[in-house]
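So, chain A:
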Amino acid sequence: MSAMIEVRGLSVVFDGFRAIDGIDLTVEQGELRFLIGPNGAGKTTLIDVITGLTRPTTGEVVFDGRSLVGLREHQIVRLGVGRTFQTSVVFEELTVLENLDLAASFRQPLWSLARRRRGVSDAVAGALEITELGPLADRPAGVLSHGQRQWLEIGMLLTQGPKLLLLDEPVAGMSKDERERTGELMTSVARDHTVIVIEHDMEFLRRYASQVTVLHEGRVLIEGSVDQIRDDPRVQEVYLGRKPSDAVGKQS
Partner candidate 1 sequence: MNLARLKGPGVFAAVAVLALVVAPLLLEPFRLGLLAKYLCFAIVALGIGLAWGQGGMLALGQGVFFGLGGYAMAMHLKLVDAQGDLPDFMVWSGVEQLPALWKPFANPVFALAMVVIGPMLIATVLGLLVFRQRVRGAYFAILTQALAAAFVILLVGQQGLTGGTNGLTNFFDLFGQDLAADSTQRGLYFAVAIATGLLYLGARQLVNSRFGRLLVAVRDGEDRVRFLGYDPARVKTVTFAISAGMAGLAGALFVPVVGIISPALLGVVPSLELVVAVAVGGRFALAGAILGAVVMGYAKTSFSEQFADGWLYLQGALFILVMTLAPKGILGLAASARDALARRRTARSGDPEPPPADAPGRRVMEEVA
Partner candidate 2 sequence: MRNSVWRSGVAIAALATALTACGGEAPASESASVAGGAGDTIKVGILHSLSGTMAISEVTVRDAELLAIEEINASGGVLGKKLTPVVEDGASDWPTFAEKATKLIRQDKVATTFGGWTSASRKAMLPVFERSKALLWYPVQYEGLESSPYIFYTGATTNQQIIPGLDYLKEQGKKKIFLVGSDYVFPRTANKIIKAYAAANGMEILGEEYTPLGHTEYSTLTNKVVQAKPDAVFNTLNGDSNVAFFKQLNSAGVTAQEMPVLSVSVAEEEVKGIGVDNIAGHPVAWNYYQTTETPANEKFVAAFKAKYGADKVTSDPMEAGYNAVYLWAAAAKKAGTVEVEAVRKAAGGIAVERPEGLVTIDGENQHMYKTARIGVIQPDGLIKEVWNSGEPIKPDPYLKGYPWASGLSNG
């Protein structure tokens, strides 16, 4: 096994506030890694840095042997890093199919996009199937429920054949059924992709996580299996006084 992504000595300072304060993190190829931590721990900022949305103050991010620091967002995507957002953003005026097709076409040269779409590519068909959005393919994405939107986003990522997927709180605000389906979707995706998931939901964590990294105040608090994490006194201290339901996270 080789490292899919390596974060070394990473710091991010916003107007004097240290959002990330020296993080080192290595995720191996094929791994499904969970990132947890209380609000303000730096989870989303970490993903923002990896995907180019935020520039690090110091430190290095190496993906598949290449440094990502200084690259623009779309260049990082083209290297094979895909992400979803806490508040899912799909293109509401486009149909589900068009959303997926747009995601799938990203490696085509711009001029070739001037042709009309004909038929459905294998990647798109595959994504429709795995997300079970087939019956809604021709509906505008604007009519989708919150859960369906998240699945569509994941589907869009899958059509792009990324090497690394970053999912930012994929089950936040979902119903129990939706959470279950998302979990299954995630597990099946993780079979042939490297995946990093930010999640607050302890129940979800227990069911689907193996390797977990806990962040706190911009630093790595501990890394280990779910059981190790749950039993660690430092983690309990960080979450002290918080019932698990409190930690379900922000409603989007």
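If you want to know what made the cut, all candidates are chains of the complex that A comes from, given by their letters.
Criterion: contacts are C-beta pairs under 8 Å (C-beta built on N, C-alpha and C of every residue); 3 or more make two chains touch, one makes a residue touch a chain; residues count from 1.
If you're wondering where the values come from, they're calculated on a predicted model, not measured in any experiment.
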item	value
Numbered candidate touching chain A, per complex, among 1 or 2	1
Contact footprint of candidate 1 on chain A as seen in their complex	51, 72-74, 77-78, 82-83, 85, 89-94, 98, 101-103, 105-108, 110, 113-117, 140, 142-143, 156, 160
